[in-house]
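Beneath this line is the structure, given in structure tokens, with notes to follow.
All protein chains but one are shown in place.
== subunit A ==
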């Protein structure tokens, strides 16, 4: 039984036994004569106490050896903890390396796929340069190198440029008939049929008013009062397109 008990339990058990034996001896010493135990029993008790004491000393010696072993074990536990920390640190590094490698491999695969895609439909560099030149010729991508604040040039067609263009000229021709005939003739040539819109319900009068023709038989026309609006529109357009300060502020927006 004592083999399976821990040293602590053995020591405590021995202390209890010594206490009990001592109590017996003391009670026997103070007991009246008729109640005292025989000398043989007394001797046995004393011998038992002595043997318990010897056993106690032996187990105490064992406990001191176990304490030394415990110190060695504590030192070993510290070393094991150091190794554990080292292993955790290495695991962390490995995890980071694995993450970086997987990211790099993913990006490399994407690049290989885009290279393969590009190789399937190759484009000559000259064509790319020509196209880039066309796109950037209008200065829509980047301002010209000589451009400064106050410059009237814009990356989009301005009002003046629009008026000078085909659309602006075709609008002006609505006032004069020559261009109108030219247009209708060209339309005859192209389509063979004069659309109703070409007959121009609306026409610019030389005075500057917009006239609306009333019916086919009637040759009269009604002047539409657009002067005020037109002036405002013109002012707005001028402000929007030619005024550098306002346009620059709008650009800055």
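In this text, a residue touches a chain if its C-beta (ideal position, glycine included) is under 8 Å from a C-beta of that chain, and two chains touch if they have at least 3 such contacts; residues count from 1.
Keep this in mind: contacts and distances are computed from a predicted model.
For the omitted chain of this complex, the UniProt record lists the protein as "Mediator of RNA polymerase II transcription subunit 9", which is one of "Cysteine desulfurase, mitosomal", "Elongator complex protein 4", "AP complex subunit sigma" or "Mediator of RNA polymerase II transcription subunit 9". Looking at A:80, A:100 or A:115, the residue that reaches the missing chain in the full complex is A:80.
For subunit A, the residues touching the absent chain in the complete assembly are 3-8, 10-12, 15, 18-19, 22, 25-26, 29-30, 53, 56-57, 60, 62-73, 76-77, 79-80, 83-84, 86-87, 90, 94.
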